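Removed from the display is one protein chain of the complex; every other protein chain stays in position.
Chain lettering (A, B and C) follows the sequence in which the chains are written, and residue indices restart at 1 in each chain.
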Amino acid sequence: MREIYADNSATTKIAPEVLDKMMPYLTTYYGNPSSLYKIGGKAKEAVEKARENIAKNLGAAHASEIYFTSGGSESDNWALKGVCHALKAKGKKHIITSKFEHHAILHTCKALEKEGFEVTYLDVYENGIVHPEDVENAIREDTAIVSIMYANNEIGTIQPIKEIGEICKKHKVLFHTDAVQSAGYVKINVVEQNIDLLSMTAHKIHGPKGCGLLYIRRGIRIDNLIEGGAQERNKRAGTENVPGIVGLDAALQMAVDTMDERCAKLTKMRDRLIDGLLKIERSRINGDRVHRLPGNVNMCFEGIEGESLLLKLDLNGISASSGSACTSGSLDPSHVLLAIGLPHEIAHGSMRLSFSDDNTEEDIDYILKVVPEIVNYLRAMSPLWEDIKKREAAEAAQK
Amino acid sequence: MREIYADNSATTKIAPEVLDKMMPYLTTYYGNPSSLYKIGGKAKEAVEKARENIAKNLGAAHASEIYFTSGGSESDNWALKGVCHALKAKGKKHIITSKFEHHAILHTCKALEKEGFEVTYLDVYENGIVHPEDVENAIREDTAIVSIMYANNEIGTIQPIKEIGEICKKHKVLFHTDAVQSAGYVKINVVEQNIDLLSMTAHKIHGPKGCGLLYIRRGIRIDNLIEGGAQERNKRAGTENVPGIVGLDAALQMAVDTMDERCAKLTKMRDRLIDGLLKIERSRINGDRVHRLPGNVNMCFEGIEGESLLLKLDLNGISASSGSACTSGSLDPSHVLLAIGLPHEIAHGSMRLSFSDDNTEEDIDYILKVVPEIVNYLRAMSPLWEDIKKREAAEAAQK
Amino acid sequence: MAYSEKVMDHFANPRNVGEIENADGIGEVGNSKCGDIMKMYIKVDNDIITDVKFKTFGCGAAIATSSMATELIKGKPIEEALKLTNKAVMEALDGLPPVKVHCSVLAEQAIKAAVSDYYKKKGIDPEPIVGTVPECTSCSCG
Partner (left out) sequence: MAYSEKVMDHFANPRNVGEIENADGIGEVGNSKCGDIMKMYIKVDNDIITDVKFKTFGCGAAIATSSMATELIKGKPIEEALKLTNKAVMEALDGLPPVKVHCSVLAEQAIKAAVSDYYKKKGIDPEPIVGTVPECTSCSCG
């Protein structure tokens, strides 16, 4: 059976080239970067080279604006809690974000609400895109930070980051963006896009799990999330995950180098797949078709439930997801799909396929063959589908 | 030239056996453990197997009491901030710790002091050991938590954990221990030792950097440090660092399996080295000689400064440290050595050698040959040593 | 979501899928907001459930529990079918993940609902025999 990994938004395979670059730091250069002696020096050098190169790839003005973390969730938590706690003394107590952020942002907002901060959750409309004017309208005297994700993890919609950045700059409000999903797929330039803080993680771009970063523009006051040793210029304690950092840099570099060609290829595959799957009756694509990550396909098929669809896909060799991996196992339907206005019973039945460079047009052929079969099979045993069909028949008869 | 790595308290080389166990998860089983499909299932299985096995090796009653983190610093921060924030509502606002904890604890305490918590920093006396009765005397009505490290990272002294645990239990106060340095070198049993929370990190025991854990006894109320997805039973968000977790488990298992023999060997090497180096005039061993990690040697040589000693050692192929790696580069002398009562000028001149199973008796021979030569060389160019000698001569003449 | 092999077997090859044309009893439980709907059809002869079929909209566990439940009551006296607990269904499937326990509850309820319907159709008040079929409570949405 064909095996297709189509859940690259959840996590990716470490690219062999990336692992190769990490290996010396998993074996020979194991020293502590903060130490004096030679093998520590090699590790230190690797960390600082990675920092410089990453800064360049993100358009940051200074390498020292890149702080390594354990991943996207830590970066998101640090950005919001760190800035809010630091600005609290200045009377700032308001946060602006959107309804369909990742839980690393939304749950952090909830925690900050408990502490007394106020949060505005902006609408993302039917196409899954925040309106910059909504950001502007929501800004208050006491707004500490605006946090809008660069691209959504479930439906892949890309937000007007530059416009939001300009608005934040104009009103002198900090702007954070969770770029976990977009890094490596869009051209990021934190200076040109007026981004003050940016979260990233390695494992979404063929790097290792357990390593991410927070870009913090120079001069921004931010409290520490993890206190301790003097690592990361006293801002983030803990012995540096040297192989992870090297892997993060290698992965981002590879993504930047291959971006144009890779995205063109993925966009073509994506659009053919969407067009093909939309031929299934009562199917829909979730989120804007144009402002969309090149590898993201998120669809609903009425009358069937998401998990059984995914299990069937798995039995047919296709690894997919119904949304964010971190919530699978929960009974609630996707907060993202509810945010774009889908009713519960349809939100329960979503399928996210997310592709990487490892996928091929043959994969798309196979998926286009298998998915309609599965949908038909599951609909045949669905009482909900039965009802839909009966309703249709009744309506047709009325006419 | 002989190359000797003698800074295993800073970090260790990943054992080849451990890396072997990690490799499948760095290559083939890259799936997200929270996902539905098969390669995610393999990852999930590995994480849960590691959790169970680690629980067993720490004497925890339930696998679900083990929470994976990015390392020792995060675990320490989470333990203190999480418990204090959760117990604040109950009027608890006091923390008991010691003067020579790792900065991950001390700086977290400072941050909590800024929030209004009160902290008692217990004396560690000349031998570097906390007195359990001091803990008992410090406990107040509003004490939220006691945090005493299992073994000190600079001078290797092992604390009376069981006794402190009993006192905390008696007074119904939570007890956290930072076991980052002791794990793998002492028999830990969280139930028997009345430990409520325990921090560990993989890279100190021949596991990978960037992965650690916090043991949290069932029923303890603790706020999250990193919010987001439902990972770690909703307590610690972020895509699991599967290879890291597998490596942490493999490293701890190996350490437990080899503990008796390895510690006996290390103790013998350590004691021979200390005896040999104490023959150098005006040298001293820091910290208790008996209640001490088997691989730790921490000495001062009057009249010479620590960093130049370390650089000389490095030029002679020996990787050592002057204390904790995270503070090297700072101008201040070790807070640990000051805590055991050394004056500044002596505290500046410490050398920590920390050994692992990879070290040999031949290493000890070589160090015993090289260190006295370096000490003599540096003293010959030290104006401080000149003064000491002059003072000695004057005192001798007076008699 | 780690499903047992039994669950996966019943999901991949569900037994008794479909409808019964002139069913003696039909029960439907759950709702689409919850994410699970089970519909069960029974044929009864001499107080024996001679045939049973189901249709389910729902997750893997919902389909597997439907399938297993039908197997467990097929050919059995009504009295015995009514004694089938969600626990027995779970055990027969070698367990379910905690978040999926509600599916087994649905399966138990679907049977009761079908039997109730059978009695109602016969003009017998099902209440004293079947009891009330409670709403799915493990499902907290709404």
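Note that a contact is a pair of C-beta atoms (placed from the backbone, for glycine too) under 8 Å apart; a residue touches a chain by one contact, two chains touch by 3 or more.
Since the model is a prediction, treat every value here as computed from it, not as a measurement.
Which of the chains on display does the removed chain touch in the whole complex?
Output: missing chain touches A, B.
In the whole complex, not just what's shown, which of B:144, B:304 or B:320 touches the removed chain?
Reading the full complex, the residue touching the unseen chain is B:304.
Touching the left-out chain: which of A:4, A:36 or A:237?
Answering carefully, the residue with contact to the hidden chain is A:36.
If the hidden chain were put back, which of B:81, B:107 or B:348 would touch it?
Only one of B:81, B:107 or B:348 touches the chain omitted from view, namely B:348.
For chain B, which residues lie in contact with the unshown chain of the complex?
303-308, 311, 315, 328-333, 344-345, 348, 380-386
Residue by residue, what part of chain A touches the chain that was omitted?
Counting over the whole complex, chain A touches the hidden chain at residues 36, 41, 44-45.
FYI, only the chains that are shown with their structure count from here on.
What is the chain whose Cα centroid lies farthest from the Cα centroid of chain B?
Comparing chain centres, C lies farthest from chain B.
State, to the nearest whole Å, the distance from the C-alpha centre of chain A to the C-alpha centre of chain B.
35
Could you work out how far the Cα centre of chain B sits from that of chain C, in whole Å?
56
If you average the Cα atoms of chain A and of chain C to get two centres, how far apart are those centres in Å?
So the centre of chain A lies 39 Å away from the centre of chain C.
In chain C, what residues contact two or more other chains?
Expected reply: 1.
Could you tell me which residues belong to chain A and also touch two or more other chains?
In chain A, residues 307, 311, 328-330 touch at least two other chains, as defined above.
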